[in-house]
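One protein chain is absent from this view; the other protein chains keep their places.
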Amino acid sequence: MNDLSSATPAAEIAERPESVWQLRWQRLRQNRAALAGALVLAILVLFVLAAPLYEWAYGLDVNDTDLLNRFRPPSARHLLGTDDAGRDVMARLMYGGRISLLVGLFGALSAALIGTLIGLVAGYYRGRVEAILMRLTDGMISLPLLPLLIVFAAIDLQKLGFSEEFVRSPAANLYRIVLIIALVQWTTVARLVRASTLGLMRREFVLAARTQGAGALHILRVHVLPNATSPIIVALSLSVGEIILLESTLSFLGLGIQPPTASWGNMLNNAQELISRAPELAFYPGFLIFTTVIAVNFLGDGLQDAFDPRGDSAH
Amino acid sequence: MTRPLVELEGLTVHFAMPRKSTLERGPGSVLQAVSDVSFSIAPGETLALVGESGCGKTTLARALVGLYPPARGAIRYKGTDLLAMSARERKHTRRAIQMIFQDPYESLNPRLPVSEVITEPLVIHGIGGRAERALRARELIHLVGLPQDALNRYPHQFSGGQRQRIAIARALGPAPELMVADEPLSALDVSIQSQILNLMGQLRDQHRLSLLFISHDLAVVHHLADRVAVMYLGRIVEIAPRAELYDTPSHPYSRALIDAIPRVGQGRRSRGRSIPGDLPSPLNPPAGCAFHPRCPKAQPVCRNEAPVLAPVATRPLQFAACHFKE
Partner (left out) sequence: MLRFILSRLVQSLVVLLVMSFVIYGLIGLMPGDPIDVMVNSNPGYTAADVARLRAQYGLDQPLLARYWHWLVAASGLNFGYSRTYQQPVLAIMLPALLQTAKLVLIAFAVFSTLAVTLGVIASLYRGTIVDRAINLLAFAGISIPVFFLALILIYLFAVRLGWFPASGMFTIGGPQSFADSAKYYVLPVLTLTAAFGGSFTRFTRASMVEVLRMDYIRTARAKGAGPTRIVLKHALRNALIPVVTVLALSFGSLMGGVLITETMFAQRGMGKLIFEAILGNDFNLALMGLLFATSATLFSNLLADIAYAWLDPRISLT
């Protein structure tokens, strides 16, 4: 009855040995700088995670001030000595690192989320919506970044209706930093995602779905987003470094993470005074920021090379 | 006479071309992709639509499945204009009319496994639950002659011919009444083309489908078609039952297309004769009869007056748009 199998398809199926993701992973592995970056990052993450362990091992609390023991050099009790308020420097570096890394990661993720949403909507709906969103994006790109962040950071949240208690809480402080950074960083991802969406909407498998009457949600979720992940991932990894730098700058200026919560940036708050008294205290946090960012940049650069569409083999 | 399944009446599809600069005044130029096309397809009938690249066949197909809005004219499904339908009726026609695209490398989402590619229309239309869809997927993959384990693979692991089979399986899923095949063989190797052609013919017979088969190749079409429509620069210039078109083409363009078919072992005509000149730009079609610049029979009246589709004198089922039709 059915002689359709005369085509012997079983023998014909050309087995491609690797998927696209495997190719990318291979390319990434060959990039030694990227691997070094990944290793350094792994060490740093372990370092900051070990904070409670360190406190327990040395019988300390990171917030203990001891004004009789300021600026002590490294000792058996305080591995890196004490700071200008008598607190253990090592513990502060570890906890500060958590904040800096968290802000970097969540800032990047939030920025990517906002940017992806805007890019998808602009690329899908076209027309007026796209024009408005793109003008908005272009407008934001043309703004001076740091001055704008400073203004955002200086805003009095109480004027917006938040209670005083909330405004002063460390949690609110953290959310605020992540939010304002996301608000200025989403533009790169938005542009990339819009470009991807525009290209994808024209492809025939999307047309096929539209002939079935598929709605925006289905098309964006099933067809556009999965095919747009590579530019998003690359943009995300490259922005983490930038965000860590932004947070540390803001905290240094006194506008970011507020003491007593430590962040590598605000540990440098009074650095210019420390320079003469105890220069190492200024050096440690700065060095850690530098190391983290350069590791992230090498890794992000490696990802970008690995995901380069010219390197992907054509179907 | 049974009521036609699908009827096109005066269908016109235009594209507005973007202006060269935002400061230009007046309307921009208009690309007339499809102009005043009318034909119908009966249930179970196979209508072939042939013409050169760029004549508007793909645009017509896409307008039929709802991707482009008509500038003028009507598309009727079982008597009701698509634009006049309720949302529910419209949804139903989207199931009943399915499309197979030209490029098998582009019409399947590379990120989805074949099982999801095939069942996507079912998901969109909300047909059946998970288990039913899985069963249907197995059924469909078997119908197109691929093994069951193909369901777990990804499109890039298949050849062009196999991908086209997958596309056919996808189109069959919602149990359509009309399949629109837009040059389904053009991207395939010649040796594979006949396999896919046979497959389509068999499936059509088994499921009693209507088929709108679009191609630039008259030789391929000969196998499947009941009737053939010839398209030139967005217009139907001839429409006739298969035998009449191949044996006694009426419009000069159809005649030229037939002559261009390479035939084995016929001496001087074996390589086929090509049509002189190039296809004019659809942004600026010739006045009167669109074919007149390339037509061996052109007369002044052809430049002044556009001919309409009318039956040929002795063969009433054959229609041609020519002042000098045979």
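The letters A and B name the chains in turn, as written, and every chain counts its residues from 1.
The rule is simple: a contact is a pair of C-beta atoms (placed from the backbone, for glycine too) under 8 Å apart; a residue touches a chain by one contact, two chains touch by 3 or more.
Given the structure is predicted, the values throughout are model-derived calculations rather than measurements.
J.: Which residue from A:Y124, A:W186 or A:F298 sits in contact with the chain not drawn here?
T.: A:F298
J.: For the full complex, which residue in A:V45, A:A85 or A:L245 touches the chain that was left out?
T.: Missing-chain contact among the listed residues: A:L245.
J.: Among A:G139, A:P170 or A:G215, which residue is in contact with the omitted chain in the full complex?
T.: A:G139
J.: Which positions on subunit A touch the chain that was left off?
T.: Residue positions of subunit A that touch the missing chain: 135, 138-139, 141-148, 150-152, 154-156, 159-160, 241, 245, 248-249, 252-253, 265, 268, 271-272, 275-276, 279, 282, 286, 289-290, 293-294, 297-298, 301.
Everything that follows uses one rule, which is that only the chains that are shown with their structure count from here on.
J.: Can you list the subunit A residues touching subunit B in their complex?
T.: 2, 4-7, 9-10, 12-16, 19, 203-205, 207-214, 218, 222-223, 226-227, 315
J.: Using the touch rule from the top, collect the residues of subunit B that touch subunit A in their complex.
T.: Residues in contact with subunit A: 62, 65-67, 90-91, 94-95, 98-99, 101-103, 105-112, 120-121, 123-125, 142-147, 150, 153-159, 161-162, 165, 170, 174, 195, 199, 202.
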